[in-house]
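Structure, as structure tokens:
So, chain A:
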Amino acid sequence: MGYRFSFDIIFKNIDVLMSGLLMTLQITGTSVVLGLLLGTFVAVLRLSGNFTLSKVSAAYIEFFRCTPVLVQLVWIFYCLPIVLGIELTNYISSIMALTLYVGAIYAEALRSGIQGIAKDQVDAAIALGLSPTQRMRYIILPQAVRIVIPVLLSNSVSLFKESSLVSTVGMSDLMYKGRILSAITYRPIEILTAVAVIYFLVAFPVTVITRKLEVRLAKRLER
Partner candidate 1 sequence: MDVLLRGLIISLQLTGISIALALVFGLLAAILRLSRNFVLSKVTATYIEFFRCTPTLIQIIWIFYCLPLVLGISISGFVCGILALTLNLTAFYAEAFRSGIQAIAKDQVDAAIALGLSPAQRMRYIILPQAVRIVIPVLLTMGVGIFQQSSLVSTVAIADLMYEGRVLATRFYRPLEILSVVAVIYFIIAFPITQAVRVVEIKLAKKLER
Partner candidate 2 sequence: MENKEDDYFVQIVNLHKSFGNLHVLRGVNLNIKHRERVIIIGPSGGGKSTLLRCVMGLEEIDEGKILVENKPYIISGSNRKNQISKKIQLEIGMVFQSLNVFPHLTVMQNLALAQIKVRKMPQKETLEKSRNLLKKIGLEDKMNEYPSRLSGGQKQRVAIARALVMDPKIMLFDEVTSALDPELIKEVLDAMKQLASEGMTMLVVTHEMSFAKDVGERIIFIDEGTIVEEGKPQVFFSNPREKRTKQFLSHFLES
């Protein structure tokens, strides 16, 4: 079966792909920001002394980590409107699903970061008379955040990749545009390869930076 490659089809449609990429980045970015807020909040709840709060937040974290993102997305898109009795655009569903998902991931990362702060520092803070909130705000969180930044970064890269799932609920992201284009142009190999490469060109540099950060952080902690 003859298949003649014509890679210039990519360049003819590059603006379409770029608009998809823009949407992907927008969705990812929004979810990252909201997810960080949510994750921090949940992590603090998880570590709070309150049994109920701790268990509820743990349940949330475990559920969103132990189910596929696709299932979460599809559920929020199809089922949540039924439960809440309101219409949800695919944009809102996407942001919601991704935020809830990455929020759980961030919460776990922050939790282990917070628990990693040496107990003797907390002791010193208590001895100085700082309240729990003050301890969290001035002693624990600043250090924990510094430690977990590489983890948060790599989780964000994962989110960037998972964002491709919103194409299944009709969001016009890079993946969606790619699939439409490859169907229209009958050139799946060129288009889909280009899509893969574009994802790679965004994800890979961030991954490299994350690794360098990890090394630098490890050195700093060794002193």
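Candidate entries met the following condition: all candidates are chains of the complex that A comes from, given by their letters.
The working rule: a contact is a pair of C-beta atoms (placed from the backbone, for glycine too) under 8 Å apart; a residue touches a chain by one contact, two chains touch by 3 or more; residues count from 1.
Just so we're clear, the structure is a prediction, and the values are computed from it rather than from any experiment.
Q: Pick the candidate that touches chain A in this complex from 1 or 2.
A: Per the touch definition, chain A is in contact with 1.
Q: Mind listing the chain A positions that touch candidate 1 in their complex?
A: My answer: residues 1, 3, 62-63, 65-72, 74-75, 78-79, 82-83, 157, 161-165, 167-168, 175, 178-179, 182, 188-189, 192-193, 195-196, 199-200, 203-204, 207.
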